[in-house]
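Missing here is one protein chain; the remaining ones are kept as they sit in the complex.
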Amino acid sequence: MNFEFSAEQLQLRDTARRFLADKCPPAAARAVLDGKVDHDAALWQGLAEMGFLGVTIPEAYGGLGLGHLELCVLAEEMGRTLAPVPFSSSVYLATELLLSAGSETQKQHWLPRLASGSAIGTLAHAEATGAVSNGSLTTHLEHGRLYGQKLPVPDGEIADFAVVTAQEGDDLSLFLLDLSGAGVTREAVSTIDPSRRHARIAFSGASAEPLGERGNAIAQISAVQDRAAVLFAFEQLGGADRALEMARDYALERKAFGRQIGSFQAIKHLLANMYVAATLARSNCYYGAWALSTEAPELPVAAASARISATQAYQLCAKDAIEVHGGMGFTWEFDCHLHYRRSNLLALALGSLSLWEDRLIDALRQSQAA
Amino acid sequence: MNFEFSAEQLQLRDTARRFLADKCPPAAARAVLDGKVDHDAALWQGLAEMGFLGVTIPEAYGGLGLGHLELCVLAEEMGRTLAPVPFSSSVYLATELLLSAGSETQKQHWLPRLASGSAIGTLAHAEATGAVSNGSLTTHLEHGRLYGQKLPVPDGEIADFAVVTAQEGDDLSLFLLDLSGAGVTREAVSTIDPSRRHARIAFSGASAEPLGERGNAIAQISAVQDRAAVLFAFEQLGGADRALEMARDYALERKAFGRQIGSFQAIKHLLANMYVAATLARSNCYYGAWALSTEAPELPVAAASARISATQAYQLCAKDAIEVHGGMGFTWEFDCHLHYRRSNLLALALGSLSLWEDRLIDALRQSQAA
Amino acid sequence: MNFDDTPEQSAFRARVRTWLDANAPKHLEPELRSAIGTGISGLKSVDPIEAAKAWQARKASAGYACPSWPREFGGGGHSAIERVIWQQEEGIFAQLSGIFSLGHGMCGPTLMAWANEEQKQRFIPPMVTGEEIWCQLFSEPCAGSDLAGLRTRAELAPDGSGDWIINGQKIWTSAAHVADHGLLIARSDPAVAKHKGLTMFFLDMKSPGVEVRPIRQANGHNGFNEVYFTDVRIPDAQRLGAPGQGWEVSLTTLMNERMTIGATIVTGFDQIFSLVCAMEGENGPLVEDRAVRSKLASWAVRDSGLKYTSMRAISAIARGEIPGPENSIGKLVAASLHQEIATFALDLQGEAGILTNPDLSAAKGQFQAMIMRSPAMRIEGGTDEILRNIIAERVLGLPGDIRVDKNVPFNQIEG
Partner (left out) sequence: MNFDDTPEQSAFRARVRTWLDANAPKHLEPELRSAIGTGISGLKSVDPIEAAKAWQARKASAGYACPSWPREFGGGGHSAIERVIWQQEEGIFAQLSGIFSLGHGMCGPTLMAWANEEQKQRFIPPMVTGEEIWCQLFSEPCAGSDLAGLRTRAELAPDGSGDWIINGQKIWTSAAHVADHGLLIARSDPAVAKHKGLTMFFLDMKSPGVEVRPIRQANGHNGFNEVYFTDVRIPDAQRLGAPGQGWEVSLTTLMNERMTIGATIVTGFDQIFSLVCAMEGENGPLVEDRAVRSKLASWAVRDSGLKYTSMRAISAIARGEIPGPENSIGKLVAASLHQEIATFALDLQGEAGILTNPDLSAAKGQFQAMIMRSPAMRIEGGTDEILRNIIAERVLGLPGDIRVDKNVPFNQIEG
């Protein structure tokens, strides 16, 4: 058994970590948070040049043709550094959807652009409060054109194309849509984490091409969500680890009552609990990575476990990192709130924790029945 | 506003506390736990002599004719001292049911006996795992006689009579039953807290008389459960406070690493959390006491709040008292496990926490709608 | 046991209600309500400072500003229970007066205890009427939970005037940007143990050398300030207590912690209960979802537990007693509850839970504001950890933490 990343994968991590330490300091996320830019375009270009945007895209389409374990390694580093780029939208969602459901023409058109970073893709799925089920969408196809509204769409302002879920008669289908076309209007929306932009996109007769088997969007989305859940979980894990490190470092540095605050059991045990949560999340994430990379039938269980565990760990570490920092942790100047914001943003990125709890129990029952 | 017990009630508490400190040391509960006796008969007689068994019974029936606030005060002391007597069965349940639903004949027969302790009453309701709903009972009336089985029945072995819920056609009714009569067999059952005995009672054509309006048992039981919930909550509160005290005292006495263990933040904060839980429970219990004693329409909300809060507090204090005591806390010799057992027993005495959570939310919605 | 007013209390409550009916700025109520639990007044239609001063002045004219302070200083001369009744009735409008809370809760009582008659006559009445705003200059960047670790220096002026020269930095000073006066604690003798070398002063916030800089908080609000002191001169007459007695003076102040008794503790429970009663899930109303109910129930009993704990304190006040230590649990319980509830409320909203725009977000974005505010609740006015220590030590009688800085001269403590 080898339940660890390979030497090459760990080397990729080191490379990514060095690259991001240099190109993606907290100031990068702050620039987007402050509204100066809508994403870090230079970083995006740098990631493309490193080949990171096309890591799972076959070489024939301009990618590196590596596997999902490599992508997991990168996702963790993105999370650590709060990378303010559309990596998750473009790589975990749009690329995955094209790879699994795209026609040869669609792949040839978009995959090379995704790999080079010259196109950004996203998934436009949620429409309002609550989970999406068949029949609940307002976005629909009428005479071959799309009408409706999606909210929130991650990176919806800056994406070049979106995969859109829409009602087609009684069924849901996926459509691929050039967002610069006619009948599309988009506007930024404010969120709890402005360092990753989201948009409202309205369709009023936009032209769209089907992506994959029609009428099968529920299953397609569910499959891509399982895959993306593992990748988001690695991002969350990276964030959790970084928040824990920041808190640990501050506890060693800050003194009160004549001693390091990290010598008080109240602080030590808060940090120990953060470590426990992050360790459980890491182990669940590794299981998810294994299931994702081997296309194992255990993926639904593994993905939901990684997702839930990493959501809990990042939320815990980010909120208690503020607590360890005391008043300073609640200033704009300290970076704690960047992780607190991001932890709450990512917790909802693929639907709520409650939704994933349900998915986990359903999957566990199915695996027991099997 | 006066949200505190009166001076007379506090005096009653002091009296009860002194009496129980003398007559009900932990050895009393241990004698029942070890199976030497089935309840502490001398203590029971002493409680009767103090008038405590008939505190809410009108003087005309041989009681003290006091109110439920006085009973709350006594219940707390019973909980503190783990009193191994059928107080809850006889006083919170049987007496309450007779007072609210009994015919004059029934009252005249049983209430004086209950007050003097010469008769013990109980409620036989549960039949198996899960909550009781209309149609779910196997115990039923057939040609005026009772058939079926009740499990577990608190104090079922030693009770002289029981109020029994039974299916009567499509409805549920209450019946009053002399347990020494023909057609009744009872046997002790083992539970997590043998210091309070429980039984299985089988009816095979036992004769029974109706108690109160026929076909209305669901409402009658629900009402008496609300009332008893407040009283059980006070018992739990007394237990929680005592477990906290034991843990605090041990933390002051026991030394490790050259200092009192109570000087370590890990132990201090464990105890602080126990105090918080016990304080929240106390305040909710007082609200319950007010609602109970004034027959306020808020009783369903107040009773469920007191019940949930006190269940949580006692379970927390009892389990963490063991933790504070370390290995010694898990010995038979130390009294910690008596409270741990009792806390888990009382948590289920009127049905599960989940059931009371549901009752609370339903009651809150009704009070909002009103 | 009853919730009833005595006839006197009932008459007082009726007078208060009548007065409030006629005088409270009811048009501001919706704005004030929308901001519950978010740490701001919520006022956008009017200037919050203007509105605060106007409401304070109006209350003062009727004896309801600082209701239990002596009449000679402009207070209402009411009893403690009447003050509680006032707070209950004032309700949401109390949020208008947040800017005065530290002055009324801490600076005023300190002046009453330690200032001379003339100073009291000069400074307390305008504090009551809201004409002058006070701030409290205690915390420092390196002295938060460990307040006695403060480093701001107070040195006797070399000119022999007896004046003191202040140098250093304070932080977390609310209202400093609008304050007229400040209560300041500083280190006058670094060569003695940390609690021994402190002295208390009050000063004019317009004094030369005082510089106030707003602190931007993590949620983007500016609720607090840093205050820098560069050779600020304070006359010796504005010293409160003896040199070196500052810690003792500060304890008088801290004992007078803002009386939240009678005021509503915001846990977020009412808000989430309304949300789940209004929201539909996939399988019907969310309040029918058993997972939601189970969480709601455990929050409900913590919320009601706090509410009735507060009632027990009020009851003690009504009996002329001082409330017991049980009231110390309020903020500790409320802060975590607030954070848990806000987090769950976002989760209930699914992917749309991230939206902060009131027009797009369920419940007008109040839970999003709450989640961004909640980490501060667990810190301000004593962190969770300090509060648990206080409960353990002062209520349960457990030993204090081992102190490595005890009896060590301040200038020899490491760090």
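All chains are identified by letter, namely A, B and C, in their written order; residue positions are counted from 1 within each chain.
Please note the rule applied: a residue touches a chain if its C-beta (ideal position, glycine included) is under 8 Å from a C-beta of that chain, and two chains touch if they have at least 3 such contacts.
Here the structure is a predicted model, which is why all the values come from computation and not from measurement.
Engineer: Report, in label order, the displayed chains that the undisplayed chain touches.
Structural biologist: Hidden chain contacts in the full assembly come out as A, B, C.
Engineer: In the complete assembly, which of C:Glu31, C:Glu132, C:Glu226 or C:Asp289 touches the absent chain?
Structural biologist: C:Asp289
Engineer: Which of B:Ile267, B:Leu292, B:Cys317 or B:Leu364 sits in contact with the chain that's absent?
Structural biologist: Going through B:Ile267, B:Leu292, B:Cys317 or B:Leu364 one by one, B:Ile267 is the residue touching the chain not shown.
Engineer: Have a look at A:Leu69, A:Leu82, A:Ala243 or A:Cys336 and name the one touching the chain we're not showing.
Structural biologist: With A:Leu69, A:Leu82, A:Ala243 or A:Cys336 as choices, the missing chain is touched by A:Leu69.
Engineer: In the whole complex, not just what's shown, which of B:Glu245, B:Glu323 or B:Asp362 touches the removed chain?
Structural biologist: Final answer for the missing-chain contact: B:Glu323.
Engineer: Give me the subunit B residues in contact with the hidden chain, please.
Structural biologist: These residues of subunit B touch the chain that is not shown: 125-126, 128-131, 133, 151-152, 189-193, 198, 200, 255-260, 264, 266-267, 270, 315, 319, 322-323, 326-334, 336-337, 340-341, 344-345, 347-355, 357.
Engineer: If the hidden chain were put back, which residues of subunit A would touch it?
Structural biologist: Touch set of subunit A with respect to the missing chain: 1-6, 69, 248, 251-252, 259-260, 262-263, 265, 267-269, 271-273, 275-276, 279-284, 286-287, 289-290, 293-294, 304-305, 308-309, 312, 354, 356-358, 360-361, 364-365, 368.
Engineer: Going by the touch rule given at the top, which residues of subunit C touch the chain that is not shown?
Structural biologist: 289-294, 402, 404
As a convention for this text, only the chains that are shown with their structure count from here on.
Engineer: With chain centres set to the mean of the C-alpha atoms, which chain is at the far end from subunit A?
Structural biologist: B
Engineer: Quick check on this structure: which chain has its C-alpha centroid closest to the centroid of all protein C-alpha atoms?
Structural biologist: Measuring from the global C-alpha mean, the nearest chain centre belongs to C.
Engineer: Between subunit B and subunit C, tell me the centre distance in angstrom, where each centre is the average of that chain's C-alpha atoms.
Structural biologist: So the centre of subunit B lies 42 Å away from the centre of subunit C.
Engineer: Roughly how far is subunit A from subunit B, centre to centre by C-alpha average, rounded to an integer in Å?
Structural biologist: Chain centres of subunit A and subunit B, defined by C-alpha means, are spaced 52 Å apart.
Engineer: Please list all residues of subunit C that touch 2 or more other chains.
Structural biologist: In subunit C, 385, 388-389, 401 touch at least two other chains.
Engineer: Would you please write down the residue numbers of subunit B that are in contact with two or more other chains?
Structural biologist: 265, 269
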